[in-house]
Structures are given as structure tokens and as C-alpha cells.
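Removed: one protein chain of the complex. Kept in place: all other protein chains.
Residue numbering begins at 1 within each chain, and the chains themselves are lettered A, B and C in the order written.
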Amino acid sequence: MRDAVAALVHDGDTVVIEGFTHLICFAAGHEIIRQRRRDLVLCRLTPDLIYDQMIAAGCARKLVFSWAGNPGAGSLHAFRRAVERGEPPLELEEYSHFGMVSRLSAGAARLPFWPLRDYMGTDLPAANPLIRSVDCPYTGERLATVPALNPDVTIVHAQRADRNGNTQIWGLLGVQKEAAFASRRVIVVVEELVDESVIRADPNRTLIPGLVVDAVVMEPWGAHPSYAQGYYDRDNDFYVRWEAISRDPVELGRYLDRFVHGVRDRAEYVERCGGLERLRADTRVCAGVNYGY
Amino acid sequence: MRDAVAALVHDGDTVVIEGFTHLICFAAGHEIIRQRRRDLVLCRLTPDLIYDQMIAAGCARKLVFSWAGNPGAGSLHAFRRAVERGEPPLELEEYSHFGMVSRLSAGAARLPFWPLRDYMGTDLPAANPLIRSVDCPYTGERLATVPALNPDVTIVHAQRADRNGNTQIWGLLGVQKEAAFASRRVIVVVEELVDESVIRADPNRTLIPGLVVDAVVMEPWGAHPSYAQGYYDRDNDFYVRWEAISRDPVELGRYLDRFVHGVRDRAEYVERCGGLERLRADTRVCAGVNYGY
Amino acid sequence: MTAVAARELRDGEVVFVGIGLPNLACNLARATHAPGLVLIYESGAVGAEPARLPVSIGDPSLVTGSLMVCGMADVFQCLLQNGRIQVGFLGGAQIDRYGNINTTVVGSYAHPTVRLPGSGGAAEIAIHAHRTLVISRLSRRAFPERVDFVTSPGHRMGGRTRRELGMPGAGPVRVVTDKGVLDADPESGELVLAAIYPEVPVEAVRDGVGWPLRCRPTLETVPPPTPTELHLLRDVLDPRRLYLKG
Partner (left out) sequence: MTAVAARELRDGEVVFVGIGLPNLACNLARATHAPGLVLIYESGAVGAEPARLPVSIGDPSLVTGSLMVCGMADVFQCLLQNGRIQVGFLGGAQIDRYGNINTTVVGSYAHPTVRLPGSGGAAEIAIHAHRTLVISRLSRRAFPERVDFVTSPGHRMGGRTRRELGMPGAGPVRVVTDKGVLDADPESGELVLAAIYPEVPVEAVRDGVGWPLRCRPTLETVPPPTPTELHLLRDVLDPRRLYLKG
């Protein structure tokens, strides 16, 4: 992970670490904080704790997003301090979920924009001049548009991949596929590095082909406190605790010192968490299907 | 099948029977011929033998397509007779594969059009005035557009579904998902009708949700001479034989009398084919994945 | 409040479920009069049957045993924009006289006094769902005459109607609060008092909104939660009181 981030994530980059609740790569976010990247344009539908931490650590110049809360637990206070009091200053570019999804769909298709039926009657276009419109060449109907999002680097967490980056994901898919195809550089971080034969045994399960992937990193527990279906559960208690930690800048600083700057890598982080076995997933294996002919 | 077609396919309908080489529902096509539907607007990327037969049987008023050949074997002669000699007259609306895929993507998203970077320098827009263009509201770039395709009825063949139409497909996916979501009415035809628990055991395998499906029909061997991955192989010999059959209108008439009008249902068709066991798929079952948490 | 919202759902309907009380209401409806309710979460789980009360909209329990899991592009394009969602649930920090909802900022957008999470999927749900239901506790702060920012459109925005703006859905037809139920007037689109809870005086509801609240000619009384509903909510669905207060 250290080498992948050093080689592929640069100061000033537009960065996407995606995953909708599921498969959020905290391991990569922490490594970016440790390597003290600066002036990043951070893009995610839901900034979540990972971007709250990166904002607090001073990595971010700008945030591109659609919902900035701590799901079911409260606020992202580092984000709120930045926006409400400019501590530190943070530029915002705001859409709705549908808008962010469409930006990545356009990026993945290498189209400059994406049309959607949205935003009429809302104040969002007034708040974001990049939300525009186009007239249908058939019906004349006016549709909203969002511009393509083509990040410099996207980091995707997944259950498994082979060494060439052929990546398989199940459970919630979010916009992992669109983000990977939209990006100039792609890092895939997996719970398990598997032999190519495992991928080839069930090709319909492959979401991202190796030909768009620049680096593959194996990092067990790399998504904690987010989760990986079939590997470990979401650490909901930590999400709840984050409300208190992030509310107090000093507390938040202590957290970063202890769990991010204070550890060399993910293994040490897991150790410092006192191990995460309590979150280990139970077994609900589905049946396979027949690829014969 | 008889009831589903009687209830959901009407004279003059715009009909999509999709499946790219894989999962082409010949059973439905034959039933539509038996019920003597007329003036249909038939849409498919590759008309294939199924639409060649429906054109010969006089079901079609118009064909919307992107590649009209007999893959690896020759021509669709009923189609060619209609176009080259007007026997019978057939209206054409022609795109490329990318254009047809985009028309169904727009239909599935209920957008009136879809933008794509295509057709510059080709004679296709001159041949089809529905291929138009739109200017990007960000870059000013001119992009091609195709209009949404929203069929009256789409018939999707699949490996399995539950009684509510929650449908799972593996192997080549073609545009089955887009066609189903784009359509006003949807018939799903499956090799196996399975219990809902089978679907729920592997929800990532579900391509079409029951909430868009109007009828589910179980029809083993329903795709022959096309194929169903994991169930039976493509009948390549028949595709080769079709070259001779379709070249001679009399031969083609005899084929329809014997294998379509001359049988009551799919079971009798399979019988008349002398059974299809020779095409039964061998076993290449993949491993399952863990949905636990 | 949750029980009242649950009764708004009809068996077999396709519902776009938000987290918190809406999720409770949907699962209560499934456990009582609407076993055929199809729950869709914006995270991509379709026909979910969560074995535990999901803490987040992306909880793994929404995936395991669901009918389908799809990417979010499919959720918004092929399900929501496609018009397959019959009911959407919304909440908000501010709801105004015409059902416009604000989940973006308190104060100005450029210099907010309180920065709220933003739209998420709320803007498009309010636009596309056949109808939306709003659940919110009543208070003058939460029900101003006009919201500071329109995140999710209601029935009248800058004097223009939904139809004029080309919105497919009917919008927030009903707002369920802890004191009474407000309906959107079919003519004006204004929220009016349609029903009150037992022992709640109309004045108590009037005091809870920031505009002169009109009443339906005949005010209904909301039947209180049945023992079954209370048992399911407190002992089965939310025993740890994640969402139920008091």
C-alpha cells in the first residue's frame, strides 16, 4: 500500500475512494494521510468518516459530494468546522446522489456530460453552476446535465482480485465500476489475492477488468470500520463513537496520532484496535452456477 | 407460453426478443408465428434466424436492427428477399450495435435520447434521419444521439427465475437487462422455475427484478437453436443448415409448417427435432461466495 | 408517528426506504397489513428482508437474502427515473408551507450557520416517486413558512407548480408528525391539517408551524397505535431503541 500510494497519488490530485457504506478503503485513506498528501480534490457520494479524517488531517483542498453525514450516528464534524468556520478552508462542489452517479457514468463512458431528469424546482443548480441543461433533439424536452468526472486516481476496495487486477465484488456495488473506468489511474485493494483460475471460474462475478488497473494491494481488514460482505461486518459502534471523537478537534487529533500516524501499516492498525475478530462474518455461502456448454 | 403471448403480444406491437447469440427465445417467436400476429415492428441488434422466420411467416411490418446475418454461416435470405425484392415488403430502421444498445439504455432510463461518440464519416445518419446530434453544454463538442427505444413488449429468455419473475442470467448478458427495463410489458421465459429462496441466496446474480415482469413462462430448450449457458450448447449445425433452408422460399415454408405451425408447443418441437440431448451442457459449476456478515 | 406512517403503505407497493423511522415504518407495515411490500434501498438492495434493524442504508443485512442487488446507476436510472418507485420517504430539518424540504443548510448556502448533510437521493426521490411521505416531529423551527434552501421540491417553488416544472411524481402528499397529519391541498399545494392525534388540541398543531395553518373542513382523529403495533415496534423491530424515542 505504501508503494502504491507513493507512486500513484500525488499532491493536488483529484481522488476518488468510493464504496457506498460497503468496501470503503480506510487503509488507503490512512496511508494518504501518513504520506501527508496535500491539496487533494476529494470526491465521493458520501464523504463518510474517511474523508472527515482526511479533511481534519489537512489533505483536502476541495470536496465534491452529495451527502455529508455520519449514517445513523450524526455529523461529520471536521467537515462541518471547515464549512461553517473555515477551519481549515474547504471548497465545496455539491450534487445529489443521482448527479454524482451520473458524473461517474459519463466519466466511465468518456462522454463529456450525462443527461438526467432532475433538479427542477431545487436550489441545487443555483448553488452549483456546473449543473446545466440540454434540449432533447427528438422531444425538445429540457433535461438537466452534469459534467463527466474523470479522477486522476480511484481507489477501489474489493473482496478479491488476481495479481493482474481482475476484480470481483459482491454485495453492494455502489459506483465502484464506474469510478474505476472513469479514472486515469486505478488502485485495487483486496481482502484476498486469488489465483487467476478463481476469477476465470466465475467471470460474471468480475466487476473491474485488470486492463484498467494500475496496482493491486492485498490488505485484509482494509475497509474497517466500513465492511466487506462475506469477510467482516460494519463496525457500527465505531461510527457512533466518531460523533464524539470528531466533535472535539483535540480528540480527533489524538485519534489520528494513535491510529494513523502512530502505526506503520494496516496490520499495526488492526493490532491497535485490539484485533477485529468480533466483526468476522458468519458463513452464508451461495451455490455456484454451471458454466458448461 | 400460449396464454402469455395471447395476452401480451398484439398485432402492430413493437416487439423485442433479445439475446446476443445466447438466450434467444425461439419458443416465443414460434408461438407468435403460430398465433399469426401481424404488422409487428421487430427490434433486435441481430435479427438472427428467429426474425428471418418471423419475416417469412408474415409477422413483420418493420425491422429495427444493426447486423442482419447468419453468424458464421451466411445470409438471412427471407430478410434479403424482403429488402432486395420486396417479398414481402419490409420497412427498415438501421443503426450500429452501439446505437441499438444506446437506444435501449435510454429506454431503460426513461430518457428520450442517449448521447454517443459515433457515426462521424459514415453514411448511416444519411440512411437513418433518427440518428441526430447534440452539443455538449460543457465542451461544446457535437455528439451523436439516438432516440430511446421503449418496446410494447420484450421477451427475455433466461436460465432461471422465481414465480414473481426475479430473473437470474449468467454467461453473455447482451442487452437483456436494458430491454426489460425499457419495455411496457415483459415476458420472461426460463429453463428452470426456481423457488424464491434460490434467487435470494445469490442476489447479485439477479439481472431483472420481478417488479418489471408481467409473465413468467417455463420452457425448457426454449432457446434452441440458440443456447443457454449451463443448460445446452448452440446448435451450430442447424444455423449452417438454415442457409439452404432460407435460400428457398418453398423449403422455408416447409420448415415453418413442420416445426412451427405443425407442433402444438415447445415439447412437441423438441420431439420433432428428435430430441436435443446431444446438445446438453457438460458440468462446469463455479464455487459460491459468502454473503454472511 | 411511526405506526401512523406505516398505515400509509399499501400491500404490494414498491417503496424507496430511507433509514431511521421510515425503515421502521416499512418493516412494521410488512409485519402487519402489507406483507407484499417491496423495499428498495438507494444502496442497491431490492426486495430486502433485513434480519436485523439496519443502522445504515448500506447495512450488510439488506443484501443477504434480498431479491436483487444492483449498482447505484441502475437504482437511479432504471428504477427511480424509470418510474418504478411508488412511494418515497423523506425527512428534513425544514419543511415549509408548500412541502419544500431543506436538508442542505440553515442560513445562506455560502455562509451557513448549520451545514446539513445535503440531498443524497432526496432531490430525485421527491421528483420521481409517485408520491412521497414525510415524517417529522412538529416544531416552528422545523416547519417555517419558507425553507432556507430547497433540497427536495414540494408543490410550489417560486410560484411555479410541479406540473409546470415537469416533475413526474405527485410529491409530498402527506406529512406525518407527532401531533397531527398534514395533507397537501390538491388545489393550492399548501399543507393543511387533515387529522389530529387523540387529546391533541388543534392549537398545539397550529403553534408548531410557521404559517397560518388551515384545517380540512372535517378533521379526522388518528387512531392510536394498536397493542400489536406497539409490541412489534418496541419488542421486535427496535428493541434497542435505535430510532424510537421514549
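As a convention for this text, contacts are C-beta pairs under 8 Å (C-beta built on N, C-alpha and C of every residue); 3 or more make two chains touch, one makes a residue touch a chain.
Predicted, not measured: the structure shown is a model, and the values here were computed from it.
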Given that one chain is not shown, what are the shown chains it touches? A, B
So one chain is hidden, and I want to know which residue out of B:Ile55, B:Ala68 or B:Val289 touches that hidden chain in the complete assembly. B:Ala68
Contact with the hidden chain (one of B:Arg160, B:Lys177 or B:His224): B:Lys177
In the whole complex, not just what's shown, which of B:Glu94, B:Asp152 or B:Asp214 touches the removed chain? B:Glu94
Listed residues B:Tyr119, B:Trp221 or B:Tyr255, member touching the removed chain: B:Tyr119
Which subunit B residues touch the hidden chain? 20-22, 45-46, 65-69, 71-73, 75, 79-80, 83-84, 94-98, 101-102, 105, 116-124, 126-127, 141-142, 170-175, 177-178, 227, 229, 233-234, 236, 239, 281, 284
Note that subunit A touches the chain not displayed via residues 108-111, 166, 177, 181, 196, 199-201, 203-204, 206, 209-212, 291-293
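The working rule: only the chains that are shown with their structure count from here on.
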Averaging the CA atoms per chain, pick out the one whose centre lands closest to the mean of every protein CA shown. A
Would you mind telling me which chain pair, B-C or A-C, is linked by more contacting C-beta pairs? A-C
Can you compute the centre-to-centre distance for subunit A and subunit B, using the mean CA position of each chain? Integer Å is fine. 37
Per the C-alpha centroid definition, the whole-Å distance linking subunit A and subunit C comes out as 28
Residue numbers in subunit B touching two or more further chains are 110-111, 201, 204, 291-293
Which residues does subunit C have that touch at least 2 chains other than itself? 45, 60, 63-64, 69-70, 77, 81
